[in-house]
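For chain A:
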Amino acid sequence: MDKIQLGEFIKSINPDLEIKEGKQYIEVSIPPSKLYILAKELREKEETQFDFLFCLSGVDYGQDLGVVYHLRSTKFDHVVVLKTRTTDRDHPQLDSVADIWKTADFHEREVFDLLGIKFTNHPDLRRLFLDSSWGFPLRKDYVDDINIVTK
Partner candidate 1 sequence: MLFDIVDVNSSPSLSDPWWKVFYDFSSLTHKIDSSLHNAMSQFWTTIAEMLIIGVLILLFYALIGLFLVYAERKVCAFMQNRLGPNRVGPFGIFQTIADLFKLLFKELIPIKNADSFLFNLAPFIVIIASFMAIAAIPFAKGLHAIDLNIGVLYVIAVSAMGVIGVLLAGWSSNNKYSLIGAMRSGAQIVSYELSVGLSIITIVILAGSMQLSEIVEAQRTGWFIFKGHIPAFIAFIVFLVSSTAETNRGPFDLAEAESELTAGYHTEYSGIKFAFFFLAEYINMFIVASIAATVFLGGWMPFNVGHWDGFNHVMDFVPPFVWYIGKTFFVIFIMMWFKWTFPRLRIDQLLTLEWKYLLPINLVNVLIMAFLVLMGWHF
Partner candidate 2 sequence: MKKEEFGDNESLELLNESGSNILLTTIDDVINWGRKNSLWPLTFATSCCGIEMMAAGAPRHDFARFGMEVYRASPRQADVIVVAGTIVNKMAPVLKRLYDQMSEPKYVVAMGACAISGGPFFLNSYCVVKGVEHVIPVDVYVPGCPPRPEALLYGMLQLQRKIETETMKSRKKRNATHDSK
């Protein structure tokens, strides 16, 4: 399937999704509540078989916190990008996809460590790089007067 067909197919799974054709990959924006179901479908559907989550990155969009999933199918070699955002900065929560793709385990821990997004149903959500006393450094409002020079 090429980019356009893939977009159409994903539209057929769930018609309310916002699908954008990015410069490289097809990008699907999705509310956090529907993320897990769509992820599972994309993984299991015969036509898509996105079995390789090759990148999971947490992003601080200013007001929102979001996570970007890059999925690839090893069989068809097509790629899709899932994006999800949550507006709750104090207690951000998303569904964990660690039981669909095992690689998400570490990636989600990293996002939790650096951005403070909690993943529900994650098997072992602990801080990865930093101590528990540390803030969430990748957030844009992280303050460190001593070390970080603001422009």
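The set was built so that all candidates are chains of the complex that A comes from, given by their letters.
Here is the rule we use: a residue touches a chain if its C-beta (ideal position, glycine included) is under 8 Å from a C-beta of that chain, and two chains touch if they have at least 3 such contacts; residues count from 1.
Remember, predicted model here, so these are calculated numbers, not experimental data.
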Options 1 or 2 - which one, within this complex, touches chain A: 2
Sites on chain A touched by candidate 2 in the complex: 129-131, 134, 137, 142, 144, 147-149
